[in-house]
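I'd like to ask you about the structure that follows.
Every protein chain but one is kept in place in this view of the complex.
Presenting chain A:
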Amino acid sequence: METKLIDHLFRHHSGKMVSVLTRIFGLSNLEIIEDAVQDTFLKASISWRKQQPENLKAWLTQAAKNRVLDIFRKLKTTNKHLPELKNGTQTIAINDLFLDNEIEDAQLRMIFTACHPKLDPKDQIAFALKTISGFSAKEIASALLTKEETIKKRLSRARKVIKTKNLAFKIPQGNELPERIESVLNVIYLIFNEGFHSNKKDILIQKELCGEAIRLCKMLLKNKYTKTSDVYALFALMCFHSARLGAKINTENELLDLKTQDRNKWSFPLIQLGNVMMNKAVETENFSRYHYEAAIVGEHIKAPSFEQTNWDKILDWYKCLYQLNPTPSYLLTMAVVCLQSENYIKANYYFEQINPDDLAQRAYLFYGAKADYFDKTNNKKEALKAIDLALEKVTNKLEKEFLEKKKLAFL
């Protein structure tokens, strides 16, 4: 009997179990809960070696219910005040918490906890990936290109803040909700970008982080209070981006820009899904950055070839974004867009408003774009100067190779 397990079954289920058990025992017992869940999967992985149960999910859910009793016993010995769980209504209530819609509810509570504004943004990402997505500290570290020790510190800091600030395990309501959703979306998009822009050799890790971000976003869309137009817009945006994920790197593992990507490799189903989501997203008067960003990527996707891109429209969307949030990186992008439509005067207009130091580690992008500008306006000497500055600033290996190629073309 060959039964293929659903991809990430354990990981996703561990997130579910941690959330449901936290709903029962509270955030203050998170560590005990995480250990208990870890133990469940350990047992499953060993006892399923020879034979897998017929209904895997039912087995896992039953195991989680059994853990409820284990944890109760454990907490009893440390003499904490606990509700009685002998029989009757309490037990029935706990059974109900393992129904699908209640599991979803518990996971949403966990998402809002992880993305609580009282937590440091870096801790939010680590904590979300650990408790909701079921990643280990080691896996988070490798996905985020950080040391495992750093992640462990972030996790324990997050737990500490949750305890000392006494954060409630709930879905925020009323006036608080929109702003809390905004911070959830922010974390989700950060996770997505960690995957999408990581340029890590291992494409699998990129895809996993992107997939996880989409999964989190989907959870928000399942709840009638949290499925706002911004959530739809972010979902659409991530679909459009993900559609291009397979085309971003060629067989030699070199980074490809939009110009050289094979558009036939873009995923049509994801584009379609993105379009459906986008239609839902625009049922509003107030557009968020996700609306505009999705519109921009959508514009790229619509173009049959790079040359046929509607740059004017894209520039307009960037202007909207800049209005919403005036940052130098938008100015840089607008300059690049003008270069594409061969409007060099306007490109320069944007370049002149940028102080490269404001771009921090991304200053190399400024010099790279500047090099293009000088090249296009027949100023070889300045172009080479700029590309050397870009090479001086760049840290990522793939990006560096990309710039070196560009330099060779100038020579």
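Following the convention adopted for this analysis, a residue touches a chain if its C-beta (ideal position, glycine included) is under 8 Å from a C-beta of that chain, and two chains touch if they have at least 3 such contacts; residues count from 1.
Keep in mind that, in the parts below, contacts and distances are computed from a predicted model.
This figure omits one chain of the complex; the name its UniProt record holds, of "NADH-quinone oxidoreductase subunit N", "YCII-related domain-containing protein", "TIGR04222 domain-containing protein" or "UspA domain-containing protein", is "YCII-related domain-containing protein". Although one chain is not drawn, the whole complex shows that of A:Leu42, A:Val276 or A:Ala360 it is A:Leu42 that touches it. Touch with the chain omitted from the figure is made, among A:Glu139, A:Asp230 or A:Glu293, by A:Glu139.
Interface residues of chain A with the unshown chain, by the touch rule above, are 1-2, 5, 8-11, 13-14, 38-39, 41-42, 44-50, 52, 134-136, 138-139.
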